[in-house]
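Pasting a structure here, questions to come.
Complex shown without one protein chain; remaining protein chains in place.
Our next item is subunit A:
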């Protein structure tokens, strides 16, 4: 059916779409091709293809950025945060749906209302609070921050999803002698899988790319995440485009690979998340 409907008009649409896509991709061409050139060739003509592939830039940027360290920090904070958010927020949302006491309804409203607070409105006192509780300069401290900032949206999304789950299965499990915790972990949590996938995706893109919060929380060079190390690296080497671009390519690569491998799930997760939100 698909091919029989393929008319001349569709071909025009196809060509237009491909041309726009090529236009969209030009920045990636500039980034990649120049990251492989030596400095003189970039200055000479940044639109040309590299004359010879020059991996030197990458080797030097890798060392100066301490790339493996930055990657590991980003990886650890992202993984631990998405696990924590999925666990704690799903439990909170579940309790709020199943026990809609006045207290729980109020709490839910507060969580939802807080979504309109821009980060910049709380970041200044947050630094002081983080100091009081020694959350500054530690990855666990940063993790606590992501638990707090991520809770609102994550609870909101789980809350909407849990409301649509019928109660009968849980009731029969209780009759069979399952504890309230067992009901949640053995029965409800597995049922939340589609929403958990969405939550993992939304939160991992956000936390991996987040710059300002780690910038305020982490001063030590050895704790830097990828956005932080790219920021300080680029600042130092602004005029040395060969190094700076190689550093940028390395900063961009992990998340692009993550996206390309999981793109189907990411795009459907984004859709699910935004329709609910």
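We adopt the following convention: a residue touches a chain if its C-beta (ideal position, glycine included) is under 8 Å from a C-beta of that chain, and two chains touch if they have at least 3 such contacts; residues count from 1.
Please note the rule applied: contacts and distances are computed from a predicted model.
Trainee: Leaving aside the chains you can see, what is the UniProt protein name of the one that's missing? Options: "Fe-S metabolism protein SufE", "Glutamyl-tRNA(Gln) amidotransferase subunit A", "ABC transporter permease" or "histidine kinase".
Mentor: Matching the unshown chain against "Fe-S metabolism protein SufE", "Glutamyl-tRNA(Gln) amidotransferase subunit A", "ABC transporter permease" or "histidine kinase" yields "ABC transporter permease".
Trainee: For the chain not shown, which residue from A:82, A:126, A:157 or A:218 touches it across the whole complex?
Mentor: A:126
Trainee: Among A:82, A:223 or A:245, single out the residue that touches the unshown chain.
Mentor: Of the listed residues, the one touching the omitted chain is A:245.
Trainee: Considering the whole complex rather than only what is displayed, give the residues of subunit A touching the chain that is not shown.
Mentor: 2, 5-6, 10, 13-14, 16-18, 20-21, 24-27, 30-31, 34, 42-43, 45-48, 88-89, 91-92, 94-96, 99, 104, 107, 110-111, 114, 116-129, 133, 144-145, 147-149, 151-152, 155, 171, 174, 180-181, 184, 205, 208-212, 216, 227, 230-231, 234, 241, 244-245, 248, 251-252, 255-256, 258-260, 263, 266-267, 270-271, 274-275, 277
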